[in-house]
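With one protein chain held back, the other chains of the complex are shown just where they sit.
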Amino acid sequence: MRKTNGGRAPVSLKPHVIAKPEHPEYIGGSISIQINEKKLSVPMGTTILEACKDNNTHIPTLCHHDDLCIAGVCRVCVVEVEGMKNLQASCAFPITSPIKITTASPKVRKARKHVIDLLLSEHYGECYSCFRNNNCELQSLAKEYGVDHYNFGHIEKPRFEVDNSSFSVIRDMDKCVLCRRCVRTCIDLQEVGVLEAIDRGDETHIGTFFEKQLSDVICINCGQCINRCPTGALRANDPRDDIWAAIDDPNKHVVIQTAPSPRAAIGEEFGLEPGHSMTEELNTALRRIGFDKIFDTNFTADLTIMEEGTELLLRLYKALVEGDSSQKVPQFTSCSPGWVKYLEHFYPDYIDNLSTAKSPQQMFGAVIKTFYAQEEKVNPKDIVTVAVMPCSAKKFECNRPEMTDSGFKDVDYGLTTREMAQMIKESGIYLPELPKSKFDDPFGEASGAGLIFGATGGVMEAALRTVVELVTGKKVESIFENANIMPVRGFEGVKYVELPIEEVGPVPDILKAYFPNWDWLKGVTVKVAVAHGTANAKKVMEDIEAGGKFSECHFIEFMGCPGGCIGGGGQPIPTNTYIREKRAEAIYQEEAGLPIRKSHENPHVSYIYEKFLTEGPCSHLSHKLLHTSYTKRGEYIA
Amino acid sequence: MLVFEKTSLAEEIELLVQKYGDDRSSLLKILQEIQKNHRYISEYAQQEVARQLRIHPVEVFSVVSFYAFLNSKPKGRNIVRLCRTISCDMKNKDAIVKAIERELGIKIGETTKDKKFTIEYANCVGLCDEGPAMVINERVYTKLTPEKAVQYLNSVK
Partner (left out) sequence: METRKHDRKGEILFSKYTPGDAIKKAIELSREDILFEIKDSKLKGRGGAGFPVSTKWMLGAAAISEEKYVVCNADEGEPGTYKDRVLLYEYPELIFDGMVIAGYTIGAKKGIVYLRGEYEHILKPLQDYLEVMRKDNLLGERILGMKNFDFDIEIFMGSSAYVCGEETALIESLEGNRGEARNRPPYPVNTGFNGKPTSVNNVETLSCIPHIVLHGGKWYSKFGTEKSTGTKLFSVSGDCDNPDVYELQWGITINELLKLSGAHNTKAVQVGGASGMCIPKSQFDRKLAYEDLPTGGSIIVFDESRDMLGVLKNFMEFFVEESCGQCTPCRIGNRKLLEGVNMIENGEYTFSYLNKLKELGQTMQVSSKCGLGQSSPNSFISILENFKDEIFSYNNGGKNA
């Protein structure tokens, strides 16, 4: 059995552990310092950078990132500390004694300028041909320090080949500044471990195992590295050209679905503060761009809940009542493609625990190219389906060879929030000022349950709302105020909730084929858990392997990215806890105002089960179109 | 790589892990021993070490690539390292290098066809008083002349 090994980052990369008194007011809890002319008191162990930030003193940074442990490698944030011969990296210097800090002396300014000059001398390419133009931290630093020429020359030839082997993440190491944020993201934050510093001296670069292509190593495509890269060294595999071509082709019927998280974040690409949902403005923009139909991914999120919820009940029934040991419990959610690939690599023995239900994106594709094509009388071969997703792994997911159940590639292109915003900008549209408009029918209406998929805990909340009502026959509002299942919300790494089922109701018509009654669930305490970010997922998986409390769970929601989809690898850059919280707030706010907030109450869902999937959830046809299988990939890198 | 080679390498690594422990701090010791036995640490070996120490393969590769005496690519049975740092350089190390290159028919950084020798430069090996110096595997040879250097090479099996 695998053993835990705690954090993987070397001590040097971890935040300093300084023994601090519990409260700043205790003796030794605070220290008087001086920043420039200002005298103040800070809690023991505060870094100089934190102290300056809290006191409105600007210090430029590059390798520092709020989500990541300290590196102290770029040396942009150096400051002068009185009595010390050398400049100190403010991000890495914990204050443990009264010190006097100067943040912008001539020596400091010169050093920072030199560091920026050096980085620029190695940074191949020009800003105008880079997707991070105007959103690049190196560019901002150059601007801040008034760089108007290359003081130490400028590299004229590329040193590396661009690795565009991956469906999701493209690496262009000629733009890398070696801040190692991607390394810390991959090893520390996500515990995936694809990227590390390779070689030494001036040959040092960020690479993969034996310099293999990203498609050949254990990358889960989460794209968290992209979100934290200060420059254009990491970017998503961009399908915009192909999509423009499809839009321009009169013979193609281009259908687009938008997921909730991009809608909650795309405003940031247009200069809005985080936390503005732009769902209906986006509909208008997409129409103007020329998409033929605009649908709401939340519709298939509702469908996912129906399928996955039914699957859960069936799984529990077979395992608990019929004693079928082939049924693996807990059931794991499968809508996060980063998480799915993580499990396939690191815990392949558990792929039978994954719900076979496809993700909402893939269900949509399959439905569009079958039911929709049939209803609208369009030849499915002429349909191009595009999905706007907060995610880079969705690009990989739609390219999985098994995702062709409609007889065609179910989803042709996954488009990130950033790329979507780019297409809108290219069309000369300023999104925030657009009028609002609705989605198209027949998949234009969705419940709030589908909407909250975007935040960690959302899938679980949506599933519970439906499963609780189907089983108890009571309104979920009678248990949770306004049907808001607060215990599964929030950004805690792993959440665990117990929900006793005291009474059961009659089996609803849609499930009568499977269950004679719910008596077997009476008195059962349903145990569920929610984990976001693969590092947290790993904790849960290690506990399950060790037979801990999570192995007793019935259902666990896993999301590959910290914060869930709103923190996805396709979302606007930058990202940090504050931004992710704001995006989640936007989603929950939007949801609170919706008339329908439970997947099983979505009339379009009922419609599709009446008209198309007539044998109900988890039936033969739904299995063919809406369910999938997984691959035991393992950890070995061939 | 053949299956039985993999198995024997995995067993070898398992023994090393038993010998040194499965903490990360055993990593260098394990890598050094594999390097000594095979003159390089293969892709498979690095993954196996990573698996047994519960770290990521890329972390092992990163460490191997950092240290000059650890190699990811196959080398000759004997690694000849010539000091090129100042004191040896001043004692005419260039003449030694040329003599060895001529004799073996390869350039610095290359391996002979029969895989007997790899020749490399080393940074200061701490024999500045007895330069020019070279290290063949673990043995040191000092106060070299072009002729003596070649004699030493020939004495190596």
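Read from first to last, the chains carry the letters A and B; within each, the first residue is number 1.
Note that a residue touches a chain if its C-beta (ideal position, glycine included) is under 8 Å from a C-beta of that chain, and two chains touch if they have at least 3 such contacts.
Note that this is a predicted model, so its numbers are computed, not measured.
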Note to self: Just to verify: which one of B:Leu9, B:Leu27, B:Val80 or B:Ala99 makes contact with the chain not shown?
What the structure shows: B:Leu27
Next item on the list: State which residues belonging to chain B touch the missing partner chain.
Entry: 23-29, 31-32, 35, 53, 62-63, 66-70, 84-87, 89-90, 122-131, 133, 135, 138-142
Checklist line | In chain A, positions touching the absent partner | finding: 10-12, 16-18, 70-76, 78, 85-87, 89, 92-94, 96, 107, 110-111, 114-115, 118-119, 121-122, 151-153, 177-178, 180, 197, 199-204
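Criterion: only the chains that are shown with their structure count from here on.
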Margin query: Using the touch definition from the top, list the residues of chain A that touch chain B in their complex.
Written below: 2-3, 5, 8, 187, 192-200, 207-210, 217, 635-637
Check: Considering the complex alone, what residue numbers of chain B touch chain A?
Finding: 24, 43, 46-47, 51, 54-59, 61-62, 65-66, 72
